[in-house]
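All remarks here apply to the structure that follows.
For this depiction, one protein chain was excluded, whereas all remaining protein chains were kept in their positions.
Labels run A, B and C following the written order; every chain starts at residue 1.
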């Protein structure tokens, strides 16, 4: 932590801050420059989490030096985390594709899509049973019955299932029926839900909030990990900007940045990011080229009748063609699919 | 709903859409322009919530005409909603000031601040018992004990209490101990929580999400109202932008815009919006000048030791001076304080 | 400047940076913390403008300590700059209102509006002769003839004129016909234009770029001032965000922030910021309450026929009523109008 004093700060101001640091068990070192005096804090600056130093008289600015996360950081764990789900390693050399409908609607449709994405090479089945919808008048998902349909599709195809939880009171049923619990973008800072899923050993796919910084995102991962659950994967799904041409802006620079800052696997969701099925294929390829460890792709056999996000769902035959292209891109960057 | 067809759309494409509309019980009217054919949907376009028309072949764009909310809109209720809390009317000619510490910390400190803000003219006591913090290592609030301290401060001062709920499992204790339940910015789209507070008759202060549009915000109000609870007030608290000079950008244009679109009271929180105590006074005055029905202001007797957001808390004597200024500004725009 | 080294930085890495600093004539001081080593630069860190220290091996981050501007800063000049235009002081206790049409269209209309805004109490006439329009097919302004119409309106009313320059090749005519030269939002970083107007003694109204930070904005002011022209006023006119309900988001927190960082006058343009005439009055009042030194307001006698931005122009009678309200708000915050 670096504390910069205003040009007119007095010795008393400086001493007042230094005293407070000492009380907290921290040492500090003073540098007097030509135009500013600076106090460098030596020791664990996390001790200062609860201490608003910027309101002390004479203080101009306070700049942290260390990353505010610990368990999620590469500094804590230099090697890549690999999360194994039903024998499928996520975060290793193989790029993992998770595919399926946005919302689970009917028993047969779900199983049908599962068979098709499996045939095309998907490793994991995605599907929403509980749906967070902007409007209260939109389809809210089948709930528990949707999880049953997914479980049945798994029984038929062997594909493990990822599905989104919305309410901490539903944890039990997710622990039973899902292989990966998804925390959606809107709940990235629903800390009660993070603490809840942090209490179990179940893999968690943590989506980036719509306007979450990388730093806030890693701190949300830290919420889960600090409760004991280390099986967290991060999923970039577009951020909100001024551009209205697509739903969100897929931030692929996040991929190599996260791989540098953290050891956790990084997944990319080009479907929700763009909201347009025509953009899914180019953005999926770009994600793999940028170094993503996996993809989350919406596939629907009849997008015209999808109850949720039909605009961004691709049909099974387009998904199959995309998987062929993705194999080539993965190979070009030294990965497999 | 206006459906625009691509220049190369065929008659079959147009018929296919018109047929689907008919199936849904909607009439449509065709306009053939020089460069585009347009289908105007006649009837309740909310029937189209579950129908992704933009994926139909030949369709170029789909534009809704009606606002997606109903109960929250001025069209539904032309007169202003006034919410009465312990006899204090929110949404009427008087500007209501809610003040207190960011987080409740100690019994005596809380009561002390309550006495001071009451003396200065505040009508409602604010204080956080459960705190949503970006880092798992930050102070998370006293929880239920914090609500007890607030209730005690209310007993001493008569000030009703507003406090933030984080978890739907805590509803009972909030119904008992708080007069207004606050939904924080991070939970504006925690739909399970919205549904929960929508089931009761307790006033709700709904903060705008960090990057929520006005439209999304009113739809979140609609979630609460559509469950039966009509006592919703909206609280602008700054939006996320590229500017790093202050924590968020207080969007005061939202105030007259909401007053035009909706009948609900509009509150402004200059403390969280700016994150800097020096900006609280000018922004509070600007909010009243822009037409806000109330303010939410952080006051702390010792910001240097505040466990949460000390940077943005003003001291009681500054709050008292601000209240005097606010009276003048309120009067200048035809309100009282 | 604070240079933080990576945990695995070697002594050689640190020496390499310290050596480079010495070569540049700067001293540095080393702090060895528990988890990071830090080098504080002592001396004028502007010497490092041309030196990319972050690419030196072992360097983790580089944080500047000083503001990058000099002449525009309060540290350089503690008292407020007051710019006098034809005897009218801008930046003093009186709030100055500049009003007139978005674009100058016809001789008589321009003069007519000038008479009306003067009668209502405006101190300065605004009007665009050269118009920066997003589309090449929109009305581009009357050019030199527009400046003539403004000059004639000035002759009739005595109101000094502010108008926007687009091209450095037009400087001569602006020096002759305008009293204040406006640099528009799109040209805030047109550095050649800034240098050009910096070479004269004519007052400049520098609008904030659509997505310019406060820091970039003050550096653009510094461009003008470093060429010799100290008569710069800053004009907040809304920033671009994700919100589509209004054209831009008026960032009123910029007003007190600029007044703290800089000594230059701060003007607010609620018309361009919101793009909606209904929002002009509440935002104008809010701007004065927040501490603005002046306002820039579009007034048109017949918005239905305005060739530019009719949506945001208010009619003269509404402007007159607004001026009455603004007098009250100004008084409430200790100013006059």
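FYI, a residue touches a chain if its C-beta (ideal position, glycine included) is under 8 Å from a C-beta of that chain, and two chains touch if they have at least 3 such contacts.
Since the structure is predicted, the reported quantities are computational estimates derived from the model, not experimental observations.
S.K.: Given the contact definition stated above, which residue among C:77, C:211 or C:331 touches the chain not shown here?
M.R.: Answering carefully, the residue with contact to the hidden chain is C:211.
S.K.: Among C:222, C:243, C:269 or C:325, single out the residue that touches the unshown chain.
M.R.: For the chain that is not drawn, the touching residue is C:222.
S.K.: So that we can see where the missing chain sits, which residues of chain A does it touch?
M.R.: 211, 213-215, 239, 241-246, 249-257, 260, 273-274, 278-279, 282-283, 285-291, 325, 328-329, 331-333
S.K.: Please output the residues of chain C touching the missing chain, sorted low to high.
M.R.: Listed in rising order, the touching residues are 20, 46, 49-50, 52, 54-56, 68-69, 132-139, 166-169, 186-187, 189-192, 210-211, 216, 219, 222-223, 226-227, 240, 277, 303-304, 306-311, 313.
S.K.: So which bits of chain B touch the chain we can't see?
M.R.: Counting only chain B, the missing chain is touched by 2, 4, 7, 29, 31-36, 38, 40-44, 61, 63, 65-66, 75, 211, 240-242, 244.
Following the convention adopted for this analysis, only the chains that are shown with their structure count from here on.
S.K.: Which chain's centre, taken as the mean of its Cα atoms, is farthest from the centre of chain A?
M.R.: It is C whose centre lies farthest from that of chain A.
S.K.: Taking each chain's centre as the average of its Cα atoms, which is closest to the average over all protein Cα atoms shown?
M.R.: It is chain B that sits nearest the middle.
S.K.: Any idea if chain A and chain B meet via the same residues, over half in common, or different ones?
M.R.: same
S.K.: What whole-number Å value describes the gap between the mean CA coordinates of chain A and chain C?
M.R.: The computed centroid separation for chain A versus chain C comes out at 38 Å.
S.K.: Measuring from the mean C-alpha position of chain B to the mean C-alpha position of chain C, what distance in angstrom results?
M.R.: Roughly 31 Å, centre to centre.
S.K.: In whole angstrom, how far does the Cα centroid of chain A sit from the Cα centroid of chain B?
M.R.: 26
S.K.: Which chain A residues reach two or more other chains?
M.R.: Residues 211, 240 of chain A each touch two or more of the other chains.
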